[in-house]
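Inspection log for the structure reproduced underneath, given as structure tokens.
One chain of protein is taken out of this complex; the other chains stay put.
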Amino acid sequence: MSIVLLIAVPLFFAFLGIILKKAAPYFLLLVSFFNVLALGFISQGAIVIGGYSSFYGIQLVLNSYSLIGLYVVNTLFFVIVAINCFKHKKLSPILLISLAGLNGLLLTNDLFNLFVFMEIAGISAYLITTTTKDPKSTFNYLVLGTIGSSFYLLGLIILYAMFGVLNIRILGNIIEGVVTNKAAVALPFLFIFIGLGVETKLLPFNSWVKGILGKSNALTGPLVGAVYASAFAFVFGNLLRYLFVFSESLLLIVSILLVATILIGEAMAYASTKVREILLFSSIAQAGVAVLVFALGYYTWGTILIALNGFSKLILYLVVNIAVDQVKSDELSALKGLFVNNKLIGAGFSVATLSILGLPIFAGFIVKMNILVAMANTPKFFFVGVILLASLIEGIYFIKLLINFWFEQDQAPRVKYSYVVIYVTLVIALLITVFGVYLEPLNSIHSTLNLVKGVVMHG
Amino acid sequence: MASLELLLIFTLISGVIAYLVGKVHPKTGSILTIIVSGIVFASLAYFGLNEQLLTKVSYLPYISFIQTPLAIFFGVLVSFVFFMVSFFNPYFIDKYTYKAVYSLLYLLSLAGIIGIFFTDNFMTLFFFFELVVWSSLFLIPLGRDEEVSVWYFGFSVFGSFALLSAILLMQSVTGTFDITTGLQAVSGFNRLSVFILLLIAAFAKLGAFPLHYWLPKVLTDSPDPVTSIFSGGLEKLGAFIAVLGLVKLVPTGFFIDVMDMYLTHYILAILGSLTIIGGTVMAIRQDDAKKLLAYSSMSNGGYIIVALSLGSSAGISGGLYHIIAHAIASTAAFLAIGAVARQTNTTKMSELGGMLHKMPITYMVYLIAIISMAGIPPMGGFISKWLIFQGVINKGLILVAAATFFGSIGSFLYVFRPLAALFLGQELPQFKETIKEAPIVMLIPMVILSLLNIVTGVYPTNILAYINTLLVDLNIVQLDITRWTIVGTNGTLNPALIAVMFALGVFIAFIIFISLKKSRKVELMDTYTAANFIYTEELLHYSVDFYAPIERLYEPYIHFMKKFYQALANKVREVGALVKYYIFTSKPEVATFFIMLVIAILLWGDLV
Amino acid sequence: MLLYASVLLIVIGLYGLLTNRNVIKIILSLNVLEIGLNIFIITVGFLDLEEAIAPIITLQQRASVIVVDPLPQALVLTAIVIGVGTTAIGLSLAKKMYDKYHTFNLDEMGEE
Partner (left out) sequence: MKKILAFIFAITLGVMIILSLSNNELFTDFGDTNHYDGISSGYITSEVGGDEEPALVPVNIVTGILVDYRGFDTLGEVTVLFVSSIGVALLLGVASPKRINLNFKPNFMLSVGSRALFGVMFLTGIYIVLHAKTSPGGSFPGGAMIASSILILYLSNDTFRTDVSKFKLGKSLAASGFVLVGLIGLLFTGEFLANFHPFIMDTILVLIAIDVAGGIVGIIDNFLTEERV
């Protein structure tokens, strides 16, 4: 099966969905399910659209790295769609297009094609976030997203002007091999960094997040907070791995930005009293950690970190947003005792949180420890300190959140979760626990990822 | 079960079973915790003390065990505390919101304990360390105040991260996670850093100054059995880490010839002294009996730090003995208070009185426990404090000695206050009819602990002999003991003799007591004040605000650590709020500005 | 020169984004920025030679004739259309905002 089908099939049904309005939600459900299934049958490797050589045509690459990304994005997407698809029927074609865009982002190995898919995913995200009925936030998101992608385009054009190539891996090899003065490519890389930084929610480019995730509903919260965040983190990781070459000054700037993102993100989450804000600021910090891990070159565990965070955050956003939709407030005091009547949901939520915090017996612990050990051995103790400090603050507010959700005698809010949500939460929580104890799967993913360092040049 | 691995798996699985059973019938689930912790304790004690524990691992791939005297020492002690406390679980389970989860977390913590003490790998140690942190974390909010567990988590994780940094630093320098070889191989400045980081972890866990803030809160506000677990068991994790840092890691840094001591160790001794003083001073002014004991726990942690930082055989064996003595005594004391609290629903001294009449056994248990905690013969606390004094005086540390003596005298002042307030004095009307002695099952651990308090005070030889084998393992000169005596540099201690003298004294006092005229029992209303009869049954308590004059001396100075930590938390919050206000507006120009600024900074560096 | 002009347009767009609070003006600034960017892309492919021609040539001429770079031109077409798409969404959001707040000025909408 060709990997292009992962993009083409959702697109095709999105276009059809406009004509066959009634069928559109079913298309959405079926196609997103098809995509998840299809991942089991596609073979790894690279293809070039139109059958040209990879130097000239647009290349799509599927290796274990992008496969993990695809699994995460498609599975999460399917789950969210399964919960939401009949609530937002009109959005079905847009959701399908966003799925195609996200898959394209993960697969493409072409700088300009990446820009196109960024815009597809971006525009569909703007439209999906209009369901929160807050056009001002969406507008802010649109303006920043457009500025970001404009800078990305500027960066890629400068790179094209310099080297005449758009294929990411080839370009990366050329820059690695040919350029002696790395400072010469610092400017385009900074432009690209900014462009992706806007989407990946890095400080200080991320003011759109507050309006979007701070006012999210059960669709936009998980979609933007978990799916888009993971997809863009994967893309960022891809570029950092295959394309970016840091000059000293660029690395300094990037490190400062990332460290600021991590620490200030945690501080902001700590300062918040609204549950959705706590989640969004903490996901800013986590995005910072993921990008930092990639920028420092720990690709394999970084990949697993993003994947794991994606699943954990799905639970967090889903549980919180459904509660907020029903309670009509996202103040922590209003949601106090949320889990008293929803113990199963609470258990899943707690597992996800503890995993994000990196506490044992959950998978987050294994990933975090491996990253920290790798950092300490490089040795980069400064960043170890930053991550530990961030984890400390993160732990404090998340534990406060959990304690508040679990313990309340007087008036616990009554929130109803559908069976699908409970089921999904529990399954993900169970997997997080299993992978935290039974280490073989994670280790084998880690070693497979280590093997794909080589560049896939010809499909 | 002689195999550590099987023991660990058994505990974990029975935790799950206890949870499932507890779902159906909470009490049965909590009874399971008694059985399981009993089996764990018995196996560790029987096989461990005979050095027959199997360390082979076949089912858990990333874990490896080692059997050292130190591990057995701590493992037996802490699992014993868990076992003793578990007798209380069935009687408290009804008070908890999440009954089944309690049993699960209880056993999960126990499993973590086994892992921490018996592993030979630092990463595994950290794994179990964090496991214990979060499993015990959720036990706390089942009690009075939920927010306390956040403070506990903050300090605990701060400690764990210090430990993790030490581990990572050690590993990056030496290339191994092995505890013994790693600690030996690390050298120079790195060793100093590892040392400091390990001690930060130890201080955070032990609740020593300046990382003590969480301890009194947690010990006061968690459910009564959990308090005992913390005071007698989990706090001792800090002591374990302190032993690793202070004893196993070869010391480094500036050596002070005059004191025959490293500067770092001297600083630690001073910090330990501050902990002692702080705990004592704070304990004096408490009204809540649990809080009072909590601060006393903190000051006893200070003793352990002081003792271990001495580095001499008297110091270290004193410290280790103090770990045992304090674990037994404080568990007993907290259990006694817990028993009172279960019957009366309060631990405030101003609201209680005369419990002696209804709960005589609890009273005796408490009495013996506090005698030990105050370091009065013939209880275990006396032996350890004697050894610590020996060590301190030998080193000639005047300030530290002053602090330890102050702590001892201070504990005379405070531990008898709850005794007088809770158990002695007038019987309060509201408790006259309803209160009974605690159930027999709750009395079992209390009595056992009391007996142990006495045994450790009268006949310490066996334990000290074991500590001597432990000292061999740690490369430290053994303590000079004979069957009945302990030989110190300033004299020889004969605990049994002292005990006999004491018993004699008590006997004589008893003779005098019964031979003299019986005093008349006075009812609460059978008195008058200011020439008026009393018509309402008011509590006239002499132990409330008893030390007010002393308190007034230091009242203004006690809150500075609390203020410091709250200011720290506020600073973080302020930074967050500030950035939130300035960056997270819904105005696109802010982000545009920052994007331009970042580009300008890079170009500036490029062009200039 | 054209390169400078394009950078100037980009900068004007950024200036507009920095100073304007009016939704329509912000969209216009974005468009100015995008136009500058598009011109920048075109300039990248420009070849300042007498014999260089536009890239419309038959197959037979291909080896002999020098043409300017066709790729940026293709890219710029895509970029323009994408710009149209975002502008359309932006304008409809502006209309939505006007319906809700009866103003185009971001300051007058108030922080929530």
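Residue numbering begins at 1 within each chain, and the chains themselves are lettered A, B and C in the order written.
In this section, contacts are C-beta pairs under 8 Å (C-beta built on N, C-alpha and C of every residue); 3 or more make two chains touch, one makes a residue touch a chain.
None of these values were measured; they are calculated from a predicted model.
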For the chain that's not shown, point to the residue among A:81, A:158 or A:323 touching it. A:158
Which of these touches the unseen chain: A:130, A:216 or A:355? A:130
Given A:28, A:46 or A:97, the correct residue touching the omitted chain is A:97
Hidden partner interface residues of subunit A, rising order: 2, 4-5, 8, 11-12, 14-16, 18-19, 47-53, 55-58, 90-91, 93-94, 97, 100-101, 104, 112-113, 116-117, 119-120, 123-124, 126-127, 130, 158, 160-167, 179, 181, 184-185, 187
Touching residues of subunit C against the unshown chain: what are they? 1-4, 7-8, 10-12, 14-15, 18-19, 43-48, 54-59, 62-63, 67-71, 73-75, 77-78, 81-82, 84-86, 88-89, 91-93, 95-96
Can you name the residues of subunit B that touch the chain not displayed here? 596, 599-600, 603-604, 606-607
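Simple rule for what comes next: only the chains that are shown with their structure count from here on.
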Using the definition of touching given at the top, classify the network of chains in this structure as line, ring, star, complete or other. complete
Centroid of subunit A to centroid of subunit B, CA atoms only: how many Å? 43
Inter-chain centre distance, subunit A versus subunit C - centres from mean C-alpha coordinates, in Å: 28
Separation of the C-alpha centres, subunit B versus subunit C, in whole Å, is 68
Multi-chain contacts in subunit C: which residues touch at least two other chains? 17, 26, 106
Residue list for subunit A, restricted to those that touch at least two other chains: 136, 143, 147
Residue set of subunit B touching subunit A in the complex reads 61-62, 97-98, 123, 126-128, 130-131, 133-134, 137-138, 141-142, 146-147, 149-150, 153-154, 157-158, 161, 164-165, 168-169, 171-172, 572-577, 579-580, 583-588, 590-592, 594-595, 598-599, 601-603, 605-606
Seen from subunit A, its contact residues with subunit C in the complex are 112, 116, 119, 123, 126-127, 130, 134-136, 138-139, 142-143, 146-147, 150, 153-154, 157-158, 160-161
Subunit A-touching residues of subunit C, taken from the complex the two chains share: 10, 17, 23, 26, 30, 33-34, 37, 40-41, 44, 71-72, 75, 78-79, 82, 85-86, 89-90, 93-94, 96-97, 100-101, 106, 109, 112
